[in-house]
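One protein chain omitted, others in place.
Which chain is which? They are A, B and C, in the order written, and residues in each are numbered from 1.
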Amino acid sequence: MSTTSQAAVLCAYNAPLEIRTYPVADQPGPGEAIVRVEMAGICGTDVHLWKGELPIPIPVVLGHETVGRIVKLGAGVERDWRGVTLAVGDRITWASSIVCGECYYCRQKRQPTRCVARKAYGISYNVNDAPHLRGGYAQYIHLRAGSSLFRLPDTLPTEAVIGAGCALTTALHGLERCSVTPGDTVVVQGTGPVGMAALAVALHAGAEKVVVTGGPAHRLQAALAFGAHAAISIEEHTTPEARRAAVFAEVGPYGADVVVECVGHPSAVPEGLELCRDGGKFAVLGQYADAGSIMLNPHTITRKQLEVRGSWGFEPRHTDMALRLLDATDWKHKFAAQITHRFALAEVNEALETVKQWRSGKAVIVP
Amino acid sequence: MSTTSQAAVLCAYNAPLEIRTYPVADQPGPGEAIVRVEMAGICGTDVHLWKGELPIPIPVVLGHETVGRIVKLGAGVERDWRGVTLAVGDRITWASSIVCGECYYCRQKRQPTRCVARKAYGISYNVNDAPHLRGGYAQYIHLRAGSSLFRLPDTLPTEAVIGAGCALTTALHGLERCSVTPGDTVVVQGTGPVGMAALAVALHAGAEKVVVTGGPAHRLQAALAFGAHAAISIEEHTTPEARRAAVFAEVGPYGADVVVECVGHPSAVPEGLELCRDGGKFAVLGQYADAGSIMLNPHTITRKQLEVRGSWGFEPRHTDMALRLLDATDWKHKFAAQITHRFALAEVNEALETVKQWRSGKAVIVP
Amino acid sequence: MSTTSQAAVLCAYNAPLEIRTYPVADQPGPGEAIVRVEMAGICGTDVHLWKGELPIPIPVVLGHETVGRIVKLGAGVERDWRGVTLAVGDRITWASSIVCGECYYCRQKRQPTRCVARKAYGISYNVNDAPHLRGGYAQYIHLRAGSSLFRLPDTLPTEAVIGAGCALTTALHGLERCSVTPGDTVVVQGTGPVGMAALAVALHAGAEKVVVTGGPAHRLQAALAFGAHAAISIEEHTTPEARRAAVFAEVGPYGADVVVECVGHPSAVPEGLELCRDGGKFAVLGQYADAGSIMLNPHTITRKQLEVRGSWGFEPRHTDMALRLLDATDWKHKFAAQITHRFALAEVNEALETVKQWRSGKAVIVP
Partner (left out) sequence: MSTTSQAAVLCAYNAPLEIRTYPVADQPGPGEAIVRVEMAGICGTDVHLWKGELPIPIPVVLGHETVGRIVKLGAGVERDWRGVTLAVGDRITWASSIVCGECYYCRQKRQPTRCVARKAYGISYNVNDAPHLRGGYAQYIHLRAGSSLFRLPDTLPTEAVIGAGCALTTALHGLERCSVTPGDTVVVQGTGPVGMAALAVALHAGAEKVVVTGGPAHRLQAALAFGAHAAISIEEHTTPEARRAAVFAEVGPYGADVVVECVGHPSAVPEGLELCRDGGKFAVLGQYADAGSIMLNPHTITRKQLEVRGSWGFEPRHTDMALRLLDATDWKHKFAAQITHRFALAEVNEALETVKQWRSGKAVIVP
């Protein structure tokens, strides 16, 4: 084991990440773990962070989708989140966030994703604070006590876990809050990673038909390969009215039972309301960054008696479910196949640029 | 029984209603009933109709909140909706709408309030079509086969039924779709009839605290008399920020568990989203007329992982529940006390003007 | 079209059905339809009826799972339940029951399967009452006004519809009331038609693992072919304790998230309670006939904080969903493959005997 680790650090917004070197702790504290990173996913959120669209305590080591092998375990770390025995050398992943378990949202309202003290690897830790290595874009990561660790079974490739990334856990949480019932018709707005994951989750929940809207063409092809019944190009159907007509040609003249917004641009929300049938459901999963306001007619919500559900992040139990479903189904292969680009740690800026320009399926760093 | 009936007819938007005379049918057809109107409520929607804000087939006899006594029963009308025996002379009320029971929304999606062929007394019937008398602002009303009739028990005064009006059934449906759990803190935006009814329903469902926002002062006093724990004046707190601060002083720094919008102006919707705690619920009940779009930031829905629910109209079972609850509780007295103004049929335009100017609690016509 | 129809009539319990001849009405009344039966399924309930285990007004033409072609349509029958145009020659099926729509359960409690006036084809009609032909074990059936008809698309074979039979609609209703969530482990007790259908529905809803218990061997093979992850023989594991051990070896030491009882013998219920994990769900779908009481320890329900759900029959919307899912998935082939035995109408007693002795997958009559 090395005594130092390289890490890609976001030091200034919209500027290249810097590769810096930090010491790897000799011995992790009680409950902690030190992990050699095998693969780190580049999430769309990382691009938002890079652009400064979310407030974070830079300088920060990015990377919140990570698989690695345990190199050192602190006292008391004997089992993973599921109770499986852990040992040095085990391949693991972990839920990116840690919550306090004590605040108003954790305790009284059981909304842990809204914990007032929630911190996420690759997002919430200033690299200047020891032990420095709190992000996945690095050779080593130093995990806090209280992290939700998951030992990966040999049957589950690292590529499947990172190919699914936090998009899958986000979609599982979102469609838990806004559930698809067997037989439903579903529209997924957006064919980025969250859209692909929402498509997978909706199909798995027994949707009769899932229509996606998005682009570019290679993403629509990927959606069809994943099982979408129809894929509507936003490049071909350039207005909300045209897209609505194309969607209704697939789902019928009343609209879809469930619409899942995975776009991120505010305009997707009023457009999505119009794609729901009356009495239908609308999951707003994509509005992670604050991209501003949009004109929206709330009469639609009353008149169509809609159910609109937001969802933020995910809990460790969604990571558990994601890993179980990946291992038990053909998702294993389908999500692994999302990975189209691999980069060394030193190529991190090229990697981010690739994601920013929508050129990849899923891009990963192999540090 | 008279052979003719006077009726107040909306002939042109924004113009005085005309008092016209129509024949009363000698004998109702199978399933029909002819009723002598005892009292008709003036609903805020009637003002919207008067102003032409909703599309209706004028000329129309207004009035969709009505109590009267049966004067003639058609063949086969032997029992009311609950199975109670009906006879000439019985005092009854009825659900204002009739649905087809066969369309996509009635059958396949069980959203009867969105029936594609739904017709409502006092709204959907052109007075020129026989039997003409299809609204409550009249001496007689001629009810269709398939109407949901409710015989009123002697213990339940007409004033209680009309004082509650369709606001109570609207609130019962709305808070069925967006339920208040015992112990919840609730904000009701708006102190019109729907707001007062939502307040009553929320308290009945076990809310720990209900705060209303609205005006003018006499409405806030009425809300406090109805049991609101606090009433915040929109005349005193003139900005969304000021109202939010006043609400949070009552419900705590995270916002309310449930917010119920009963205002009607689109701006109440983005304001209401900010009054919910994270993971809270927001019922959008007031956006009945299409009053246009508003700037709204959908990031709020994702980040606060909100549940937003629209609700449209009500079903006969909500009328059933409204009447049962009125009869079983002190609502009987509280809703009857909402009636502050009574008008003869000939005074109908003065009555509408009173409601339009927010001068009344509840205004009624005694034809 | 023939002017008479043969029909198999249950005249006395435990005695052979008699083949009798009845006139086919010249012209159906308003809302009615006359159908040439193509295929009628033999349901396990028919055996119960044969044995006199349920009260019915014999003599009765049995048969409540039927596909046929319209030969005559009464006035006003223009569209099927879904609004699809109907014409003479169309191949259709229909929901077996008609409800009143007006009673306490239909209206006030929205439990139409518990309608106090519900009548089912093949069960509730005395053959001596004109028009006599009210069951599927016949060349012709005369359908009442108010029947829920479904035109079958050309893509959906009759064998698929009858192979699924009322078992599928029963399972859809049961697992709507006691829902399987994606990722759940499920145990299905029983490998008769309802058990096979529950297996299919649980898999479709995203169950991670479905284990069946039942027999004989050919039924366990069929369950594995249908997608069960494990099939536990009640012939090999002859005690509840042995079956519990075999189930827990598959689902883990805490029990299953959802257990679905599709057996019919009362002893399956206390056994099933022990197969649930704490906080799990138990659907009691199989106790259709009153087979008496059983010793059961209710402490189990409290201590394990279980959710136990009964479900009775189904509604037309479940027929709609069954047909849609059959047409949209590989269920089409899997359920058609359940049909292992075909009989002519004259062989009806042999057909019933085959089902009674558990020799068939699904047995059908081709009259």
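We adopt the following convention: a residue touches a chain if its C-beta (ideal position, glycine included) is under 8 Å from a C-beta of that chain, and two chains touch if they have at least 3 such contacts.
Source: prediction; values computed, not measured.
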Considering the complete complex, of A:30, A:55, A:83 or A:253, the missing chain is touched by A:83
Option from C:51, C:109, C:333 or C:359 whose C-beta touches the chain left out: C:109
What chain A residues would touch the chain not displayed? 81-83, 101-104, 107-108, 110, 316-317, 320
Against the hidden chain, chain C presents residues 104-105, 109-111, 113-114, 177, 254, 266, 269-270, 277-279, 284-312
Residue-wise, where is chain B in contact with the chain that is not depicted? 182-183, 201, 204-206, 208-209, 321, 324-325, 328
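By our rule, only the chains that are shown with their structure count from here on.
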Calculate how many whole Å lie between the centre of chain B and the centre of chain C, each centre taken as the average of the chain's C-alpha atoms. 43
In chain C, which residues are in touch with two or more of the other chains? none
